[in-house]
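I am attaching a structure below and will ask some questions about it afterwards.
And then chain A:
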Amino acid sequence: MNQTVVSYLSQYEFYDFLLALFRNNQGVLAFTLYLLLALIIVGMCATIGGLGTYAERKISADLQARIGPNRVGPYGLLQMLADGVKMMTKEDIMPFTADKKLFYLAPLLCLTGVFATLAVLPFSSGFIMADLNVGIFYLVAISSLVGLGVFLGGYASNSKWSMLGGMRGASQIISYEIPVTISILAIVLLAGGMGFGTIVGRQGGLPHEWFMFHNPFAFIAFFVYSVGALAETNRAPFDLPEAESELVSGYHTEYTGMRFGFFALAEYIEVFVVCGVAASLFLGGYNVPGIKLDILPMQAAQFVIFMTKTLVLYYVVIWIRWTLPRLRVDQLMSVCWKYLTPIAIFNLMGCAIWMVVFNGKSIAELVLGSH
Partner candidate 1 sequence: MFLQFLFISSAVLTVSCALGVLMVKNIMHSCVFLLGSLMGIAGLYATLGADFVAITQIMVYVGGVVILMLFAVMLTGGNDFVSRAQNLLGLPASMGNKWTYAIGLLVGVVFLLTNIQLIRGLTKALPVKTITNEFPSTVTQIGHLLVKDHVLAFEMSSVLLLGALVGAAIIARPRKQN
Partner candidate 2 sequence: MMSLASYLIISLILFVVGIVVMIARKNIVAILLGIELILNAAALNFVAYSRYVTNNLDGHIFSLFIIVIAAAEAAVGLAIVIRFFQIKETIHIDEATQLRN
């Protein structure tokens, strides 16, 4: 059965009150609640995406011993609003050789693919919009729309730089999807289900209960997933599709104003989603250490735990970007196919054998001897 946020709320009294308010119309009430919560999530993620650009500059300034943005608002915090206003007031230019329909469509595909993944992201045990049975599989599948958007954006511009960037971007995103998917398969195998509720529910709050430390193979799988996810979101050191020194600006060279803004927003939200997935698959997700209660205030604590883990990973992503140099294209492909994919397959086999040999127990359970 698919749990949703509405079916979670329906166990409390105020749901009946709301239902009476909507004249017992289940569908309309569900729609209203979903829409409200979806708006909250989108607003939150857009803010996080905007703050991401700010954090990126601040952290890079920090790493390079500069000050970074400090003019707009306190500590330059309102920089993101200034950026947004700037994007909207820039002229929208389309190359006259462009494929106009696809030029419009490409940012929309990127945005749709990223937004649709938010529907299954587990913020807390109740506040997960739809805990589908196929949760993680759905997330992997729908985020491949982003690769399509990147390719079409590069194609439709009809500029050489864009085309090269789009081609590279699409082949990079699809290549790195393989190690990521196989690492996720290892976790699905350990958890015994694809829903986020199942996966997170089988972990605990403390580090020895996380899937990352379940067995050595899962530990390696975490790093394979991280590298692959960095490459899938086109972040440095894998930002070849938009390598400034080689390709001007890659697939969005010809995009200006708001359309460029959509690409940037999609990218920053995707980084957030990827970090959230890593947190919930490998790092215990929303589980609060030590406490197992099912009351409404617990949801807030779980939400805080989840966001903390995710934002720490977000920081690490930005940190890596300003630390490591960019790869070459041939290195990129050999990293994916000659290192990550064989390691990921090996991990999957290792996890399967571990499941059978040790009957699904983690290292901690074996060492501590608890049932």
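In the analysis below, a residue touches a chain if its C-beta (ideal position, glycine included) is under 8 Å from a C-beta of that chain, and two chains touch if they have at least 3 such contacts; residues count from 1.
Here is how the candidates were picked: all candidates are chains of the complex that A comes from, given by their letters.
Note that the coordinates shown come from a computational prediction; the quantities given were computed from them, not determined experimentally.
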item	value
Candidate from this complex that touches chain A, chosen among 1 or 2	1
Chain A residues within the candidate 1 interface of the complex	1-2, 27, 30-31, 99, 101-102, 105, 132-134, 137-138, 140-142, 144-145, 147-148, 151-152, 155, 167, 170, 174, 177, 193-194
